[in-house]
Structures are given as structure tokens and as C-alpha cells.
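Let me begin by presenting the structure, written as C-alpha cells, before commenting on it.
Note that this is a trimmed complex: some chains were dropped, and none of the rest were shifted.
The chains carry the letters A and B, assigned in the order they are written, with residues numbered from 1 in each.
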Amino acid sequence: MAHVTVWNEYRHEQQSDEVAEVYPDGIHSTIADFLSDDHDVTTATLEEPEHGLPEAVIEETDVLLWWAHLAHDEVEDAIVERVHERVLEGMGLIVLHSGHYSKIFKRLLGTTCSLQWREDDGTERLWVVDPGHPIVDGIGEYIELPETEMYGEPFDIPEPDRLVFTSWFEGGEVFRSGCCYRRGSGKIFYFRPGHETIPIYENPEIQRVLENAVDWATPNEGAPRTFGNRE
Amino acid sequence: MAHVTVWNEYRHEQQSDEVAEVYPDGIHSTIADFLSDDHDVTTATLEEPEHGLPEAVIEETDVLLWWAHLAHDEVEDAIVERVHERVLEGMGLIVLHSGHYSKIFKRLLGTTCSLQWREDDGTERLWVVDPGHPIVDGIGEYIELPETEMYGEPFDIPEPDRLVFTSWFEGGEVFRSGCCYRRGSGKIFYFRPGHETIPIYENPEIQRVLENAVDWATPNEGAPRTFGNRE
């Protein structure tokens, strides 16, 4: 049973009544809830000491989920460094929605991770472009979200190892909304949905994708990563 | 100056008044016309002996463009074999629109190259998802085509080496509409637009993409491809 840590900035929920109504206990609690059926889940947030990610926690984590938006800069570099090292050693990382601008995602990918966006409440369809991928097990040909914020191309990321979802937006844009990478021994999945004012993490299809993604990103044994002087 | 051969099935134009009005001399002539400014261009069609692609022509060709729809099965296997070999040796290949179902494209990619489609005359926007690619030199953030046939995901192709365009369709679909591959020493570009009833190859942006694609696909010198017993 994989050890999952759900990290959330947890600001919107405390600052906005609108968001608090959607996620009264925070986005992290909602996600932790549905993942708890099959995984050993804990949560962590920005305001906790070491952002809730002391070494002991990171050491034990198989897969880390990351939601953030307002306070990317407040995440301490030392914690980013710690997470970065663990990903290279094999910990899975699932970056959600506005987490595309987090320090850890930019650090792992090496690009700006910039994109275009618009708050317009239009419909989004996440088309499955890689129907053979385990992250879409049990999903239909697309997931439709009736109201979402728009994220549009260009998305300044390295070409994904596998592109799993591409979103269609009512307003005329497209977006690579489900992207897989490997860095070191760690698997990384970026998944676009998750705007804080809409209960997207209550959607059973979105939940299924995240459950699948946790399974996919769980570390395997691998071979030794031995570096240095070879006398 | 690259030697370019524009191959066209050339059936629709002779069978349908509607198509003949759009392309009175055939799609190949329209394409050959605008490519002739900077390249040495000839055309070839299905009904010619050896489909207009005898060995001497294929030997001399740097980049081959391929439009086809109704008669994929009438293309002789020996000619497909000849084109296939030349691509692996370095000849560029640009596959247009319904050419996704051609023998040569399926042979090079190894998959069914199937997709979803609908004739609905809605708007298409080809978003540039790889703004650094030479194939989009001089193009804006997207190309808008007011009326097109829809092609939708899933598109059964190997993950492209580089995905350059992704299309948004008014009716609710997306499609990987500009895909780059290399097979052997040959560069391959699939480009979606080109429905026969719409004068898409008159569009200056589409023309610019194809000019760029010809330049990109032109062979370079490379290193020896030496195979066999190494005593």
C-alpha cells in the first residue's frame, strides 16, 4: 500500500468564502479522502513547520501530490531541494492545476512552465490522446467539465515523455492537460483540472485519474544509481 | 535548391465538379505552384505509369509530398517499398490530410493511423504547441480555418518525436494536427489540413507551413548507414 502525501498551499480556502464553501476542509482533505480507500494517505500544508514535509515524511512518501497557486515563492528552497532529491531517487510527483508554476515543477522540468489562461467558466473536454496509458484505465474517450478556468497553449514545458490528455476549451483553445515525465527514477504527472472555485476533485472521473496516477507513479525497485569515481 | 515531388491521387478532382472548381488542375498543381518559388518541383499522380514515381524520380527527390484519399489500395506495393526505402535513406516525406491512411504512412509508423472524423464545416484552429520549431517560422499563435472537416482523437500513431500543431474544432474535438517523426535518416511530417472541397492550399499560412516543412525535411549529409557482417 503506497504512502501518499497530499500537499496543499491551503490559502484560498482560508481567504475566500467562495472557495471555503467548495472545499471547507481544504483541497488536500478532499483529495486525501478519496485516495484513502486504497492508499495510506497523509496531508501537509504550507503553514506547517517545514511546510509539513520534514525529512522523515519525505523519506516515507511514495507519491506526493502538489496543489498551489498564491504562494509559490513562500516555499523554502531547502524543502524544494529535499523534494527534488527524493523525486530523482524515485518518489512519484503529481502536480495539480496551478502547481505548474511551483518551484518544484519548474526545477524538475527546467523551463518557465508558462501558459495562457482566462477565467471564463466555459466547458472543458479532456480528450484521451493515449488510450493505452494506465492513467486512463476506466476512463471514456473524454472527461467533460462543465465549468472551468481556461489554460491554453503554448505551455512552456519540455516535450512530454507521454501526452495522455489534451483539453478542448469552449472559448477556442487547446492545452496539453495530462503530461508524463520521468526525471531520475521518479515519475511525474501534471494534471490540469483543479480550479479552486469549482468542486472538480469531487468528480468521480477526476478521482479515478488521480488514483490511477498514484498507482502509476509509485516507485519500483530499479537498479543502483551509482555515481562518482570508478577506480 | 531541393528537388520536390508533389504526389496526388488526383481522383476527386476528376470525379466531382465541386472539387474541380476548387482545384481545377488538381491539388498537386496548386501545391507545386507555390512551392516553385524556392524549389525545383515536379508532380506525379496515381494514373501515371509507376504512379509517376519510377526509380529515377524517387532517386532525385529530396522531399515528397503525398495527398490521397479514395484509392490508397490502388497504390502498388512495389512503389510503396521504393518510397519506404528512400525515406529510410534520407528523403523527406510530407503526408497531407487523408494521406494518414496511405500505405506508406502506415508502413513507416507501424500503427493503424486511424482517427475519428466528421464532415461538418465548422471552424478549426491549429494551435502552435511548439513555437520554437522551424516548421512554424513566421506563423502566429494559431492558424484559423473557417470551414473544415473534423479529425478527432484518438489518432492511432506512435507518440510524435515533436508535436508542432494541435487543432481545436468548433464541434468539441481536438487533434494532433502537425506531427514530426524520423525513420532511418528520413524526416516525416504529417499535416492535417487539406480537405478537397475547400481551397485550403490557397491559404498563405498553410503555404508557409508547407514551405517550412519542405526545408525542414530536406536531407542532410549524415554519417554512413553501414549494416551487416563486421569481420
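Points to keep in mind about this one:
Keep this in mind: a residue touches a chain if its C-beta (ideal position, glycine included) is under 8 Å from a C-beta of that chain, and two chains touch if they have at least 3 such contacts.
Source: prediction; values computed, not measured.
Total copies of the shared sequence across the full complex, per this structure file: 4, with 2 shown.
We take it that only the chains that are shown with their structure count from here on.
The centroid of the Cα atoms in subunit A and the matching centroid in subunit B are 37 Å apart.
Taken in their complex, subunit B has these residues touching subunit A: 125, 127-131, 141, 152-155, 159, 162-163, 166-169, 172-174, 176.
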